[in-house]
Each structure stands twice: as structure tokens, then as C-alpha cells.
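Below you'll find the structure I mean.
Removed: one protein chain of the complex. Kept in place: all other protein chains.
Chain IDs A, B, C and D follow the sequence of writing; residue 1 opens each chain.
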Amino acid sequence: MSTFVEKLRQYRKPGYYDKFDYHWTMTIDLDRCTGCEACMVACQAENNLPIVGEKRFAENREIKWIRIERYWEGEYPDVKMRFIPMLCQHCDDAPCETACPVFATYHNQDGLNTQIYNRCIGTRTCAVYCPYEVRYFNWFTYTWDEPLEQQLNPDVTVREKGVMEKCTFCIQRIRIAKDNAKDDDRRRVRDGEVVPACVQSCPTEALVFGNSNDPEAKVSKMMKNPRGYKVLEELNTTPSIVYLTKVHS
Amino acid sequence: MSKISRRDLLQYIGAGGIGVVGGVLYGESVQQNVELLIPQVVPPEDYSPGVATWYNTVCNQCPAGCGISVRIREGKAKKIEGNPVHPVSQGRTCARGQAGLNALYNPDRIRTPLQNVGQRGSGNFEEISWDEALTTVGSRIGRLKIDNEASRVRLLCGRVRGHLDELFLQFMNLLGSDHYQQYDFTYPSALMAANKMSFGTDVLPYYDIRNAVFLLSFGADYLGTWISPVHHSLAYGHLRQGREGRRGKTIQIEPRMSLSGAAADEWIAARPGTEGLLALGIAHALVSEGHYHGSDRDEWSKALQAYSPSLVSAETEVSEDKILRLAREFGTSTASLAIAGGATAAGTNAVASIVAVNALNYLAGNLSQPGGIIFNPDPAFSATAGSRQAGFQGMLDLIGAMKAGDVDVLLVHDTNPVFALPDNVGFRQAMQNVPLIIALSSFRDETTEMADLILPTSTYLESWGDDVPDPGVGFPVASISQPVVATLYDTLPVGDIVLSLARQIGGELPIHMRWGTMEEFIKERWREEYDQRGSEGEEQEFEAFWQAALEAGVWGQPGAVAGDQPVPLSSSMIASIADPVSRFAGDESDYPFVLHPYLTATFFDGRGANLPWLQEMPDPMTSVVYGSWVELNPVTADELGIREGDVLDVESPAGSVRVPALIFPAIRPGVVAIPVGQGHAAYGRYARDRGVNPIHIVATLIDDQSGDLAWAATRVKLKLTGERLQIIKTDGVTRTLGRQILGPENDHA
Amino acid sequence: MFDHGQPSYAEVNKDVLSVMLETGPKYWMLLGTTMSVAGICFFMPWIYQLFVGVGAAGMNRNAVWGSYLSNFIFWIGLSHSGTLLSAVLHITNSPWRKAIYRSAEAMTLFSLMTAAMFVMVHLGRVWFVHWSFPIPNQMGLWPNFRSPLMFDVMAITTYLTASSIFIYMGSVPDFAAVRDASTGLRRRLYTIFSFGWRGTAREWHTLGWAYTFFAIFVIPLAVSVHSIVSWDFALSIVPGLHHTIFAPYFVCGAIFSGTAGIVTVMYCLRKFLNFERYIGQVHLDSLGKLLITLSLIWSYINILELFSSWYGGTSFELEALQFKLTGFYAPLYWEMILFCAFVPLLILFKKIRWSWNKMLVISILINVGMLTERFIIVATSQPRKFLPDAFGFYFPSWIELSITVGAFAIFATLFLIFIKWVPAISIYEVKETLKPLRRDA
Amino acid sequence: MSISVLDALRPGKKPALLGLVLVFGLFVGAWVHGKYFSDRSPIQPIEFSHMIHATDNEIPCQHCHIYADRTPVAGVPSVSKCMGCHNSVPSVREHPEILKLVAYWEKREPIPWIKVHDLPDFVHFTHKRHIRAGLACQECHGPVETMNRITRVATMRMPWCVDCHTERNVEHGRDCWTCHK
Partner (left out) sequence: MAIMGSFAFEEDFLTAAKKLKSSGFDKISLLSPLPLEEAQEILELGKSPVRHYSLAGAIIGAISGFAMATATALVFILPTGGRAIITVPPFLIITYEMTILFGVLFTLLGFHFVSGLPAWRDRPYLSSASSDRFVVVVEGAAADQVARAEAIIRDAGADEIQHVGEGQ
């Protein structure tokens, strides 16, 4: 009986998890970010993002799991350009997840906001609900001009038309790291073993990724930075990405 | 249900039969396609299916020479990342480096040797065999050699470093032609010349942005395109947030905000062409305000007398206060660094401007200091590649020779002068006078299209080679480039082609160039280097070294020598100070705007335009994809009644291009900017017939001292054509509208 | 009640059944036209879209929802008056309901079906639509009942079931009348359709009770359906959609457009099926008054919505508000206000209220306005959400426009088929409104 | 005069029965197809018998499927591997199936085996983890050592995987991203 009550309590608990197994988190230091977009191409290469073509771009149908948003401040001559990389925030209270009628997106034990492409039926509700607009829809089945398809990453599936997709924090790399950890008889992945493609490429090291459950992880230390904030925090989506503001001098 | 008639029974059986057949057909239709399981005939040694392996090699997407690691699965390249042990890239890559895969797997690669069968430049090519191609070339060159006319053979290539350069040189020498030239639009000729004047060194110094505290950049887009962007970005990250409690500051001086301008704390749009003057103004203030304490203070103040901040302020339209403030900060910061590049190094005053900037560095006392300019030791090998840079003057000479009929055979490799030279120098027309043009190329760019014979080269990911990054990183480094995948098509690495040609030509060439392949050649050279450096030279040991070097992709002596180069005397520096104000082609009244062409972080000088990932990468500053645009200040646009998307005729004294307008808040009024990179007439499906090439309308003014093309010294006028064109960009509204996006302090509407 | 004198019982049968039993070439031509329009404008583009992907429509990264969803709400809304009105009037025992409710309910059913079609058209991978139904499946994975879309699935399924049952049960005695007036296969079919209905007192009694219960169930159901549709939007946090007023707003708008739709359908029935005798001034008058009331409520809620956006004062809401009122789609917004808030006020004039032609025009204008309203909801809010950099723009493609037009043809086709299969006016209930025949009369 | 639904239904009896027979036939057809014509045991280019190799000659699985315990893919033996043994087995050298093998080898062509166990592209599966977790090959592939022609025993569909993960209490075994990619 007590286990029943315990279980019921668990099922009634908001968010369900007591604690994430890993809490994958990213920090993005805007003071380092130069807007060079190396991360965008890295992501495109790693995650088989399609080459959509000029026509689709003109129609605003591009797919970029990570993009750089640009904001101007002031007017000439005191004009400033601010870059902010925008990718799936892997919100713990994600508005998109509840929207899906078929559980194609849900929150897993690693604190990741998942998207199971093969389950998606394409209602696109998640994209509407997402305040960060980081969910991208496959309006068409995209193809690669032969032989460009040879560079497709076999660890990531190629999505067909009618499917929503988004940043996965490079789940395939997390998977490989966990696999290696198991091979070494370690239960846990070490800090720095998982590096998503964008973080890996970032030439200014503005992006840091890791398990924020581990207080020793670099990302946990970065999160303590007083410059840290979360985008659109007032929406209470509790994102997993912490931005560090640009310093004014 | 008493009796069923025979007729009924047949009907039931029929229905059942149809059902069964239908069921079987249904089963057949939902059956998965037959997938085959193809085993290897003989498995390679280190082959593991489903497991990735990494091979280190060198990136060739720009001349920075970053080390890269390529992820290989089942023999196919999947991902390019930085080589973590390589001192230039330190595990990082830029967008262009990543897009190298697009070059390897580009659908528009040349797959077999081709022979032109139509009119030259018409693009009618026919496939031929390697034998045929090499025989044709070999016999032609061989005949010239026998006739002692080998000097009528010319070799023009892009920026080639490492032992490939030596191979080319040897080939041409043995042939008896001293016409081996390199042409690279982005080669910093002015910087080299200025440094030679200021510091007396032929080797580019290492700019230690990483440890700088105050970085003053005169037009150098060090984060996007200048010299070694990935390395500078790493340094920039450290400058900003790498040191506890000490955030470096950067100032960018340029008429149109570049990526580095956006990153800077302050962006100053001085009058175009006066950046060098501004540097002198700052130098004047440095000395006169007493921030310089050297023994030669008086000499400096004398030399800088004419550049008082008030005078400079009037000329540059930068306020005197600002000049004084910059001087103070520059003079008092613990580690100040001034660099120059971009448009500053592309006026008629380029060398003078850079000399002025060098003077700033000298006055701040940062030469051979951490966070300043560190003089590189001699590179590991092949230090002379830069000296073969033709420069603009060299290209004019080549054109002259071609026009005069002095060139019989022109070998072109990895350079695209038809695209990267102004239209009115007539490179393309001059090519018509050359009887035989041979392109050693992977892609059919504009220059390759003009060839009679195309010998397809393998890409850098399929070839052997080595490289010495230029500039170095303060200590001698060499990287090995190795093929990471098997050659995709019937192509050969360029070194192998040269060796084959040598064999084909015969004579003493094959005797001296006895290596079968580039790999053999490189390995032998490395062995020689290894032996020279006083190692035991045992076979076994070199093999181990070679394997280790291959695995690491790089070999060097970290921290061996840094800054032990002599600091040049100030007298030579003082003597080289000249009035650095650029002239402009075109009269201000006829051509009211200064044209500011700029290299883009996406296409560099246009060589990236055939890579779909780069075409689809929004321009970092404007978010535009697929196409060109001309940037205008909002106020200017307002005055002229120009809206975004209005197609303008941008007319210079040298020509005109038709391009849509883009309103850009961070450009000086009176300046219009057009990105370089698009506007290809050939170069594959992704690049072809897209946008315009501003280099084509650049007037052929040259820098007074280096003779290089002053590509930022052209004036233009704008004409509304009445047409409109949608500029494809990913941005919506580029103001935060007071929303909490950029962080608590940064959000003001 | 009867503008042209009271008909006899037998005449009622004859009048109503003749529509079903006698079919002229005009009907076939009309049916042929609507069917081909449906085929060419709706199904062909849709099939094209199925092969190409939803990209055939004009939606994009910033506006992933487009006209398909606005059409969906429109048709759901149109469905609202039929069954709901019929049920409410049944419970409140309003006699004027009886002549019009059958077609009104048919309208409900068919617009609901059309709406369901739009869900299919909207979906990216419609071939997996069964994953959103709670049916046992080999993956052991069920739909997510926490999702507002699942509320929709449940609500619309229930609504479709309940209103089909409602209309069917109400028609059973009339099926018996059809049966008795025909022979051969039709007679046999209608014997089955009418369950062998004889019209005994017990049958009438049971039907009466059951019908009342259906009505009781249907009223809250209809209200819930459109509330739930509004929650698809309101449960998001998108500025311009995240309003608590949305549920009543949608319900009211739905009844509003549905009532206008009934006027249109009444007009057609009267005009083309010669039901002048049964559908008279009293119906028009009552519907007209209802329209005014609904229009006023609708206007009030609209003002309230603007007010709460403005009063909230966040940059998000203000921006959304500003774009709605003055942005690219502002002309559409003001067109909607004109058609839905001001035009219905004309009905206050008896002259207009009593004119069939004028009411037809007004009812169509109202529905044009309501279609616009749905479009504005979709097109103005979600391309302009939180991050200005991701602001975008949405304009429907010709495929969407064609499908929008085709949907009306589908609706018309279904209606045309309906009038040949089901008595368009409830025979027995019309008889109830007649004075009983007396021997001494 | 009278009325009856049954009467009205009567003429439809035969079409209904015919329809029923048709539907029944469909099921029978689908079953027959699944049993006898499916891709579960396709005819291979060479009649390779696991029975002879694994049972009669007692060759362990991983002698040929060498990658199974270290990579995601089990791997089919290379042609050279087959030849390596068969060169030294003179007794069957003249067997027609072996001659086929030799023919492939001499042409330096791979043998186009037909996949029996094929997972769709969106599934992430690794042999390594399963073997290192101590699973016997037979648990998924069935008694391969007794088969002359290989037959797929398990469905290899999602519920089959999930059931096993549930039964064995695999850590996060029911997280979708464990198997989907």
C-alpha cells in the first residue's frame, strides 16, 4: 500500500523527476560570441540539416537548429550590434512538450527536450507554442545533390517531410560518450566528454556544455557567473541554457 | 441454409479466391524492400564498421593553415573539426573550414580530365583520358623545352605553401622557366611591405591578441577574414573573458562595421582612407601627452609634428577628444596592440597607413612583449613562398606578357584571377592570346572555364601535402596534410600531376624529380628535415616520428623561440613615416560615394561560393543568404529615397554592377559597401549567376609603395533602376523592442 | 406561422418528400458542378500537397500554422449553430425551430466533416493520424491526453458522433415516411434506416425522451467543443493568443457565424426547394434578432480582448496589438469589424430583417467577416511572437486559397446529397405545429 | 399490411456472405504470404548453412561476425575470411555452393547477401552493448545454429524491443532516445 501511495505521489509530482540523471546544460557567453556562425555550419554538418535552396530561404523555410539572432542598438554613429545564438533551450517546463498529441516530444531523464522524428505527425503545435522559435518543420523531403549525401552523419537520421525537428544537444554524441563510459566500466560520463558540434567548433569558446548536476563541471561554474541570465525568463519555461550578458565598457 | 447451389458455391469460392490473392498482394506490397548486406572482399586493417575514426590534416579553405580533424565512417568523410593539438586552430574551426566537406563531395567537381572542344570560354568540354591529357601537355611543354623556349611556359597558382611550393619551383626551374608566380587576392602584400619597412622582417609577425588588454584595429576584420580568423577568435575569447577580473578592450576603426567591429567596444567610422592618419594622430598624442618615454622621444615628436590631433580630427572627422582618449588608453594599458588590415590596407596609402600603425605599436612599447607584436622565428621550412606572390603588379606584367604573345603555355592552379581582378585589367581577354591554357583545378571556376585542358586535381582532403602556417604562432610549426578518404573520382593530387608531367616531359626532369608520388616526396623531405635537425637519423626512429606526426597532423617546437628577434631601430621606423591619406578614383562630385568592398566571413574572396553550406549560411552582419547587396546608411538611403530591395546601378569610373540595396545602420554616410564573394559567372550550380562581384568595378589604382591593388579606393555613384528584388535574409526585426533577450542590462528599446 | 395558409398532413409529406423523390437535371448539374469544384479545388491540390509536403502551402518557419487552421476553426464555428440551436430551442420548446432544425443540424454535421478534413490537410504526416486516437497499438504508446490537441480530438469525435446521432434520431420517423412513400430498393433501405418505425405511442414516447437527453448532452458539448478549439490557441503563450477570454470569444463567434450560416441555408432551401410554406417570416425574424444579440456580444468580447492586451502592457502584447490594428493585415481586421460588428446592426431595421434578400447578403457578409477573423487570429499573432529577430510573415499560397474554396464545394456537395437522402424539413415536427384536423371543421 | 426490418435485410444476405468470405480470404492470403513468401527467410545468393558451420563444425558466432562485441554492427565475414578457411577444407571444394564462393573471390566481388534482420534508419541499435550486457546471440536471432537457411525469428519491431527492455529492467530502457535517433 505504501508503495502505491509513493508511486501515486511520484505520478502527481510536477515534472515527475526528482532529479535528472544528467542535467545537460549549456552556457553561452555573449561577451565572447562574435557571431561568426561557425556553430551553425557545425550543426548543419553534424545533424544532417538539409540544404534547402534559395527558393526555400526566400519563403523562410530554412532549417537551422542553431541560429544567430542579430539586434541593433542605437543609431549611427553610436550603433552597436548584438549577437545571440538561439537554439533549443531544453526548457524543463517546456511549452512545446505538452502540445504534442502523440508524445513525439517529451522530457527525458537527462533533462533533454526530446524530439522523436519518427513519431511526429506534423501538427506543428510545438513550434507555435515555443517562445524561442527553435523548432523547425520539414516542409518538404529535402534531398542532397549527389554525392553530397555521402557526408550525412549515419548517427543521425534523415528526416522526411511533415516532421518537426530541432536541436538535440547532439544526442548522438551524448550516446557515444555514455557508450564509452560503459566500456571503461564507469557509470558516469566525465565532464568535457560530451561536446555538441556547436560547442566543439566555437572559435571563441563562448559555448560551454556539461552536466549541471555535477558541481565540479565547468558548466556549473559558468552558471554561477553573475552575468548569467535566461532568455525570456519571465515566461517561466526554465530553460537549460544560461546566457552570460555582454559586458558594457 | 439447407442447400447451396453449384452457382452459389462457385461465387463463394471466387470471392474467397479473390480475397486470398488480395491478401497475398497486400502482404507483398507492405513488404520492405530487399536490403543487401555487402561484405568487404578483403577488409582493411583498421576497419571497424559503425565506428568513427579521425584523421588529422590541414584546412585549405583559407590561407590561415588551421589543423583539422576529419571524422571518417566507412571510408566517407562526415565531419570536420579543429585539430586540438594544432597551435593555430586548437581544436576549433570556422564555418568555412567545416564546409570543406562540401568541397570534397561537391556535385560540381571535375571528375575526369577535360578538353575544350568549343570556343575558348564557352564551357564545351569533352572527357579525355589521363594518358591523353598528360601526353598532350607533356609533348607541348617538352617541345618548348627542346626549343629552349621553356620560359614561354608560365605557372600561376594560388597561395601555395609547404613542399608543394618547392615542387612547383623545382619543376619550373628544371624546365628552365622562371615564371612561377602565385596570385592570391587576399595576400597581405601591403602588410608585408610595411613590416619590412618598419621592422625589417620578411616573416609576418605574430599578433598576440590573446594577451592584449587594449586592441586597436584599423580596418582589420581579425575575427572574420584577416589572416587567421580562428586563431584570432580564440585569442579574442581569451582577451574578453579568459583572465580573471581583467577584460580586454577592443576598438575598431573602419567605415563599415565588420564582424570585428560588432564585437568591439567602440566602433569608429573615420573618413575612409584616413585611418593611417588617425593612427599618426594618436601617435602624436601619445608622444605629446607623455605616454611615451623612450630615448628617441624627441625624434618622434619631430616626425609626428605635422599630425596634431586637431589637424587629424579635421581630416578624419573623428573628434579630438576621442583621439586623445584613444591615445591615453593605448599608452597606459598594460598590453596594447594595434593592427591594420581590410580597407585600411587597401588604399593608395596602404603601406604608409600600416607603417603608422606599426609606429603606434612601437610607441606603446609592445614589440616582442606579451600582448603585443611577437616576431616569428624562421618557419620550419619553405619560408620563401610569399616572395613568389605576383601581387597586382606581377599580374599586370603577366597580362602584358600574354597580350604580347610571350606566353605559350599557361598552367593555372587554385587561383581565379578572372574573378579576383578588376574587369578593366583584361586578364580574360589576355588569355585569348595564349595558345594553350592548362587548368589544374577541382572546380570549373571562371579561370578554369577559359582553359583548353583541365587536369582535375583532388581536393585537399584527398591529397598529400604539408604546410607551414603563415603567420606562425611564435614558434616553428609544420603540419602534414594527408588524404582522409580515397580519391572519389578520376582525379590526381596536384603534386602527382606535376610529377607525372615531369616524367612525361622527360629530359633531366624525371631524374631530379624521381618521386613516384607526392607522398614519397613529402616523406623524403620530412626525413631530410628530421635528419638536419640533428636527430640520430635512424630509419626506425624516423618512421616512428613520421607516424606520430601523421597522427598528430602537426609537428612543432612549442615555446622554443618567441620574441628573441631584434627589435628594429626607431630611426628606420621614423624614416618610414609618410603622409597616409588615400587618393580615390573618381571625382567626388560625379561619384559621391566611396565603394567599400569587403571580404565576407562566408565566402572569403569568393572561393567559398560554390559550397552550399556557405551559401546557406546567413551573412553574419546582415543575415542575407544567396546573393549580393549594397549597404547604405539609413540616412543616405532616406535622402535618396531608396528602400531595401531597390535595385541600384552602382557605377564606378571602371564599370558598373546592378545590385539591390540594403539599409545597414552601421555604415558611414557617404560610403557604400558591397561584399566580395558572389557574382560568379561559373564555379558550379551553387555559385553561378548569383549576385555581383564588386572587384570587377574597382578602379586600378595601386598602393604607392607596394604596388598592390588599392581595392578600397574607388568612388561610385548610385542610380535607382526602378526594379525591385527581394533580398533573402533570415532576420525579422533587428531591434529588441525592449524585450528581455540580451540580458538584464542590455535590453533597452 | 404559415405565410401561405396551413397545409394538410398529407401535403406536408408530399411537399417535403417530393424534394427527395423527384430529381430534375438541374440537381444533377448542380451536384456535378459542386463535386468537380471539390475535386479540382480541394482534392487535387491536397493530393499534390501530400506528395510534395505541406510546403505546398504558404506557411513558413515563423508561421507554422496557416489558413488550414483558420478554415478549421471557421468550419467548426459554422457547425455551432445547427445542433446547438436546435437543442436549445428544443429544450425551451420554441415552435419556430421545427421547420429549420433539420437542415441546421445537417449544416453542423457537414461543416464538422469539412473541419475534420482541414485537420487532415493541415497535418504534416496525415498518414499517421491514427496515432492521435486512443486505440490499442503495437507500440504500447498512447496519445498524450495532456495536449490541447487531444482535447480537440476527443471533443470533435464526440461532437461528430453526438450530432450524427442527434440528426439521425430526429429523422427516424421521417425515414419511415420516406419508406411508406416509396417502393423497391429505396423502400427496403428506408425500412432499415427507420428501424421499422411505426409511429406507435410508445415509440414516440421513447424518442421524445431520448431526444431531450440528446439535446441536454449536446448543449454543453457544443460549448465545450469551441472552447477547446480556442484552447489550442489560448493554451500557448503566444502574445495575441494567450487570452482567457478566448473560450467565450470563440463560442460566441461560432454561434454567430453558425446562425448567419443558417440564414444562408434557409434562404437556399426556401428558394430552391420551394419550402416557402414552411420557412417563413417568423423564422427570419427570430434569426435576425438572434444575430443582433450575438453580434453585440461578439463586439463586446472583441473590445475586451483589445483592452486586456493593452492593459497588460507588455511589449509582446502591445506589439501584437499594434500589428493587428495597423499592420499589414489591418485592412482585413477592419473589414472584419465592419462586417461583424456594424453590418449586423442593420438588422435592427424591420425592413431589412423582413427581407430575405437583404438578410442573405448580411449573413454572407458576417461569415466572410468571421472567416477573416479566424485568419487574423492565425496570421497576425504567431509570426510575431517573442523574439523580434524571428518575426516573419505569412501569406497563403494559391494551394491554400484553392483548398479554401474547395471546402465550400465539399460542404455544398454533402448538402446536396443530404437533401436527396434525408427529408430536409422535419415532417412530423412540422405537423406538430399544424392545428389538428377536426371532424367538425 | 405489415412492416419488418428482417424482410428488408433478406436480399442482402448473399452479398454480405460473399463479402465475409472475401474478407476472410484476405486474412488467409495475408497470413499465407507472411508464412511462406515473406522477407523473413529470403533465398541467399549462396546457400550458406549455419547448421553446418555452427553446429557440425562448432564455429562460434564471433569467429565470423567479428565486430559484434566491439562495434554497433555485427558484420558479415569478408569474402577473404570465407576463403581463408575454405582454402584449407579440400573435402567440400567441389561443392557447387563453394564454387560460387570461389567465383566471387576470383572476381574480387563481394557476395550480395540479403538482409534478414533490417532495422529502419531511425533506429539506433548497437550489438556491442547487447553482447557486453551478456545477451546470447540466440536471444534475438533465434537458434541460428540449427538453421540451414537463416530465418528471422523475432519481429524486430518496437514493442519487441521495448518488452525486452522492460523485462530486463534496462536502465532508461524505455526512454525513446535510447533507441531512436
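Everything that follows uses one rule, which is that contacts are C-beta pairs under 8 Å (C-beta built on N, C-alpha and C of every residue); 3 or more make two chains touch, one makes a residue touch a chain.
This structure is a prediction, so every number in the text was calculated from the model and none was measured.
Enquirer: Who does the absent chain touch among those shown?
Expert: Computed over the complete complex, the missing chain touches A, C, D.
Enquirer: Decide which residue listed in C:Arg186, C:Lys271, C:Lys358 or C:Lys431 touches the omitted chain of the complex.
Expert: C:Lys431
Enquirer: Decide which residue listed in A:Thr25, A:Gln44 or A:Thr105 touches the omitted chain of the complex.
Expert: Looking across A:Thr25, A:Gln44 or A:Thr105, the contact with the absent chain belongs to A:Thr105.
Enquirer: Check each of C:Val37, C:Leu69, C:Met150 or C:Ile366 against the chain that is not shown and name the one that touches it.
Expert: For the chain that is not drawn, the touching residue is C:Met150.
Enquirer: From the listed residues C:Ala162, C:Leu241 or C:Val378, report the one that touches the chain absent from this view.
Expert: C:Ala162
Enquirer: What does the interface between subunit C and the hidden chain look like in terms of residue numbers?
Expert: 8-10, 13, 134, 140-148, 150-151, 154-155, 157-158, 161-162, 165-166, 169, 172-173, 176-177, 179-181, 192, 195-210, 213-214, 217-218, 220-221, 224, 228, 427-429, 431-432, 436-439
Enquirer: Given the full complex, what residues of subunit D touch the hidden partner chain?
Expert: 1-7, 174, 176
Enquirer: Please give every residue of subunit A in contact with the chain that is not shown.
Expert: 8, 10-17, 91-98, 100, 103, 105-107, 238
We adopt the following convention: only the chains that are shown with their structure count from here on.
Enquirer: Count the C-beta pairs in contact for B-D and for B-C, then report the pair with the higher count.
Expert: B-D
Enquirer: Can you give the whole-Å distance between the Cα centres of subunit B and subunit C?
Expert: Chain centroid spacing, subunit B to subunit C, equals 63 Å.
Enquirer: Centre to centre, by mean C-alpha position, how many angstrom separate subunit A and subunit B?
Expert: 31
Enquirer: Please tell me the distance, in whole Å, between the geometric centres of subunit A and subunit D computed from their C-alpha atoms.
Expert: Centres of subunit A and subunit D (C-alpha means) sit 37 Å apart.
Enquirer: Among the residues of subunit C, which ones contact at least 2 other chains?
Expert: Correct list: 62, 386-390, 392.
Enquirer: Would you pick out the residues of subunit B that each touch at least 2 other chains?
Expert: 50, 731, 734-736, 739, 741
Enquirer: Show me the residue ranges of subunit C that touch subunit B in the complex, using the header's touch definition.
Expert: 62, 315-316, 319, 384, 386-392
Enquirer: Give every residue of subunit C touching subunit A within the complex, in rising order.
Expert: Subunit C reaches subunit A through residues 52-55, 58-62, 64-65, 122-126, 128-129, 131-132, 141-144, 146-150, 153, 232, 235-238, 382, 385-390, 392-393.
Enquirer: Note which residues of subunit A are touching subunit C in the complex, please.
Expert: 56, 59-62, 69-71, 86, 95, 98-103, 119-125, 127-129, 131-133, 136-141, 160-164, 232, 235
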